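Missing here: one protein chain of the complex. Every other protein chain is in place.
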Amino acid sequence: MLVYILRRLFYALPILIGVNVLTFLLFFVVNTPEDMARAHLGDKYVTEDAIDNWIEEKGYDDPLFYNSESQGTGSFTETIFFNKSLKLFAFDFGRSDEGRDISSDISDRMGPSLALALPTFMIGVWVNICVALMVLMFRGSRLDRFAVAIFVTLMSISYLFYIIVGQYSIAKLSKLVPVSGFNEGIDAWRFLILPIIIGIIAGIGAGARWYRTLFIDVSGQDFSRTARAKGVSEAGVLFRHILPNAMLPILTGVVVVIPTLFMGSLVMESFFSIPGLGSYMLDAIRAQDFAIVRAMVFLGSVLYITGLIMTDISYTWADPRVRLN
Amino acid sequence: MSITEALRKTEARTVESKELALQVSHLNVVLRHQPDTRILKDVSFQLNKGEVFALVGESGSGKSMTSLSIMRLLPDALKITKGKIQQGDTNLFALTEQEMGTIRGKKIAMIFQDALTSLNPVQKVGDQIAETLKIHTQLAGDDIKKRAIQLFDEVGLPDPEKRVDWYPHQMSGGQQQRVMIAMALACEPDILLADEPTTALDVTIQKQILELVKKLTVSHKLAVLLITHDMGVVRETADRVGVMYKGEIIEEGSCDAFFENPQEEYSRRLINSLPDMDSYRPATDPAPLLKVDNLEVHFPVCKGLLQRVHDYTKAVNGISFSIAKGETLALVGESGCGKSTTGRAILNLEKATGGEIWYNNQKVNTFSRKEMLPLRKKIQVIFQSPYSSMNPRMTVGDIIEEGMISLKMGLSKAEREQRVESLLNRVQLEPEHRYRYPHEFSGGQRQRIAIARALAVEPDLIICDEPTSALDVSIRAEVMDLLLELQRELQVSYLFITHDLSIIPHLAHRVAVMQGGKIVEQGKTEDVLTNPQHDYTRNLLSAVPKVH
Partner (left out) sequence: MDLAFKPVVLWTDILIFILVGLVSFFIYTLRRNPENRNRWREVFSTKLGMSTFVIIMTYVSVALLDSLHFRTELPAAEGQSSEQVYYNNKVNSVLDLMLGEMGERQERTYSSPFSLKSWNRENIKTETGDTVRDYPELTFGGQHLESPDDQAIDMVLQSFKGIFSGLILAGILIGIHWLLLKRSKSTQPALPWSSAWITFAVIMAVFGWLVTMGNLYHVLGTDQAGNDTLYESLKGIRTGVLIGTLATLITMPIAISLGIMAGYFRGWIDDIIQYIYTTLISIPGLLLIAASVLLFQVWINNNPSYFEVGLEKADAKFLALCFILGITSWTTLCRLLRAETLKISQLDYVQAAHAFGVSHLQIIWRHILPNLSHIILISFVLDFSGLVLAEAVLSYIGVGVDPAMASWGNMINLASTELSREPSIWWNLAGAFVLMFTLVLSVNLFSDLVNDAFDPKTKLEAA
């Protein structure tokens, strides 16, 4: 087991290096720091001095890979590649273009993000599975076809529409909950309940439909027929045979997402002014703060790879056929 | 009054004396959305206690649908329109779905062809038996486990105490089928429906399972419905036989009478499709065309942190044989013995890790893709599955023509077309068929197309990888006859890879028996089959179900 995890971590390393090199290429080679400075300071009527100042202030004035002016290891460490890219591996994200410490920003904002994303996701999966199971009970009937039509309709509606209309009708018109904002501690639920509900509803269409197809796939397999031939009731077949066998694909979809929940939801957080990582990223994108975007890209990949490893591990208890080897 | 009528009368008397377990009368099944397509037409038969009733027929004849109808587990696409199934005093079609649940598994149990997929892969086999016991009996706690162990013991699983905690994938195919049988017997049912229970198994295992079923039929006074396409299995196991053809039972009778004097033309064809085991092809001894010397094909097994090669799976482990011009060598063995890998290695589709393959005094196993090209004309192949061996998106003409183009036979377009036509004629198909697509043909026809494709490049040697085992019995003989005829005509050699010993005498000059990557015995067909030297060969031979 330990060897297995070690091996997976070992495999993850080249991927992280790849992500690192890719972001480095995008942010420093395709676009030079000078381009960024221009974009920041406004492209017209900008003096060379102002640009140089900006670059120096942010620490983008070093050479890319090799610093011939420095001595010893300095010729490698005093470069953009070392300072801005390699340091990410030590989770040293540096400072944002506005001079704030990114690492502390991230740790402050993870909490609210998770408080919103985790319940949305977990309850969402649970609701989707329940809905799908209920529909499966009426398989082939008119109700089944009706439910599928509803699913397709729900998934054809833009996510933004759910948020806008939900926020407008529930918060603004009926004034049941605050429109937006966030509070520390237990009081946060008043602000979170609406986005969570909207998030779940927005996901039902695609989610329940996916689970329904999955369950139908599994229920068509031979062992379901064996179970019926043993005299197991339809509910028993569903819960003791179909569901455990559907766990594997469900886990693939679910476990890999869990770590990335830390990243929060870009759109939801900004609509409801929740100070999480999602709105942090959105603000960074809108302000063209590439230092933050770079940090978040790296963090996102790390979390995704963690998710992949967790998925593999979770297989081993969901499926006896998969013993780590 | 003829003898047959007399026979029938005596038969009727014996039936009366037996205790009736299940009566199927006038069963009709149609496609739900096309009620004109009748899947079962007025099917009637009865099952008696302590007796095996075999329902034989070819794929698509409706055998499986009959057994699923009894269980009321037909797929949604099918619908029962008429008929009655009487089990004791209960009419099964009159029960509610819930009441039917108390019949399934308790009164009528069922086993299926593919035990691995029919068992729940994520549940321990012991728990799967326990589930049946919990539903239908009063047993609880330790008693259930005890009963499960007892059942495992009864069906001959070794170490039953340990086996109950295993998962299906940890067992062999035969053991999985034993678990299925144990599960079916758990609640002491009156009736056992066995749907091709041994088709997926090797002959030696098949024999054991059939013997077990036979034994249990007597000891538990079971009424068994055995569904099969294998006349040998019927001959050895069944008490009574029903022949099914296109959804109808066309003939029914006691097993002995049936084999002695079949009434219907179709039944006769089924019985005669079994090749004669007593006439052998004489072996000849000319110079070898293909020589395989100490061939090894090993696959690496990787392990550890860096996935270093840890060990090798020795699929083929040092075998030697040779084939002469116009000769057939049969390579016989059970699944996983390495016989197909040998074929692939000769075709250079699998790299030999050791040994040598000589073709006409050329060492071919080290040839590159390009060097191999001229030889590809000489060595061709026919695969087992008539369904996956042809690209569904190409016309038959394109399929046959492909080799002629890629191997640069130097024929013009018109010449190629002419050749395709003559080849189709040669394998008894119509020239017009070249514009059609493979899915429009039956399994036997497709295998003919595959033969035509192989012949297109005028090969000297054809590797036949189980070309008949996916076909229905009556068609098997036709395809084999075609192969024999072509050999006489074109002097082509065959390496005939098969698991079926019964077809060998008819077909092969010489035979090599393979087990675990090694050839344990080889020689002239008559010598090997009449006087086997190796235990394994003897085992194989004794396991083959015989008709005569």
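For reference, chains read A and B in written order, and residue numbers begin at 1 within each chain.
Note that a residue touches a chain if its C-beta (ideal position, glycine included) is under 8 Å from a C-beta of that chain, and two chains touch if they have at least 3 such contacts.
The model shown is predicted, which means the values in this text are computed figures rather than measured ones.
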Per the touch definition above, residue among B:406, B:425 or B:530 touching the missing chain: B:406
Absent-chain contact - pick from A:86, A:188 or A:266: A:266
Option touching the unshown chain, where B:221, B:246, B:325 or B:376 are the choices: B:376
Touch residues of chain A, complete complex, unshown partner: 14-15, 18-19, 22-23, 26-27, 30-31, 35-36, 38-39, 43, 152-153, 155-161, 163-164, 167-168, 172, 216-217, 220, 260, 263, 266-267, 271, 281-282, 285-286, 288, 290, 293, 296-297, 300-301, 304-305, 308
In chain B, positions touching the absent partner: 77, 344, 347, 349, 369, 372-373, 376, 379-381, 383-385, 388-394, 402-403, 406-407, 437, 439-440, 450, 453, 457
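The definition used in the following text is that only the chains that are shown with their structure count from here on.
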Whole-Å gap between the CA centroids of chain A and chain B: 50
For the chain B and chain A complex, residues of the former touching the latter: 71, 73, 76, 97-98, 101-106, 109-110, 112, 114, 117-123, 131-132, 135-136, 167, 169, 180, 183, 303-305, 307
Residue ranges of chain A in contact with chain B within the complex: 3, 6-7, 10, 140, 221-223, 225-234, 236, 240-241, 244-245, 247, 318-321, 325
